[in-house]
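Report on one structure; see the data block that follows.
Presenting subunit A:
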Amino acid sequence: MFDLAFNSLDEILQMNGHGIYVWSVYVVGITAILVSFIIAKKRLREAQEKIRVANASS
Partner candidate 1 sequence: MTLLSAQKISYSINDKKLFHGLSFNVQNGEALHVKGSNGSGKSTLLRILLGITPPSKGKIERSNPDLKISYLGHKNAIKNYLTPAQNLELLFNESELGIALKWLRELDLSSVQEELTSNLSFGQKKKLALIRVLAKPQELIVLDEPFVGLDQDASQILNNFLVNQLSNQVSLIFTSHIHPDVECKVLDLSNNSA
Partner candidate 2 sequence: MLRLISIESFKLFRKLKSWLGPLLILVLVLVAFPLSIDISQYDLEKFYFSIIVVSLLMTAFVATEGMFEEDFEDGSLEQEFLIEKDFYKLALCKIIVYVLLIGVPIAFIGSIFSFANGVAIGSFPKVFLLLSLSNLLLFNLFAFGNSLSINKGAMLGVLSSLPLALPIIILLGRAIRSVQFGDGFSEMIALMAGVGLIVSALMPLIISAALKTHID
Partner candidate 3 sequence: MITAFIHKFSSPKSFVVLTAKLYPYFICIGLCLISLGWIWGLLFAPEDAVQGNSYRIIFLHVPSVIYAELIYFFMAVCALMHLVWRVKLAAYLIKSAAPIGAMITFIGLFSGSIWGIPTWGTWWQWDARITSTLILFIMYLGILTLHGSFSNLEKADRLMSILVVIGVINIPIIKKSVDWWSTLHQPASISVSSGSSIDPSMLYPLLISVIGLGFVLISLGILSSRSYIYTREKNKKWVSEYV
């Protein structure tokens, strides 16, 4: 159950010709999730910044 299913890095990338499908899906999926995290973090920082500025000015 815990044996590597592949023998070499090349095989991992190839996956008997299915590698292109598998890896493109994972790349797109992970990128989408990562980008959402980055956007969320940025928005949060901006919102906090705005409130701090408002606090400082009042």
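How were these candidates chosen? In short, all candidates are chains of the complex that A comes from, given by their letters.
FYI, a contact is a pair of C-beta atoms (placed from the backbone, for glycine too) under 8 Å apart; a residue touches a chain by one contact, two chains touch by 3 or more; residues count from 1.
Everything numeric in this text was worked out from a predicted model, so none of it was measured.
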Pick from 1, 2 or 3, the complex member that touches subunit A: 3
Complex interface listing, subunit A residues touching candidate 3: 1-6, 12, 15-16, 18-19, 21-22, 24-26, 28-29, 32-33, 36-37, 40-41, 43-44, 46-48, 50-52, 54-55
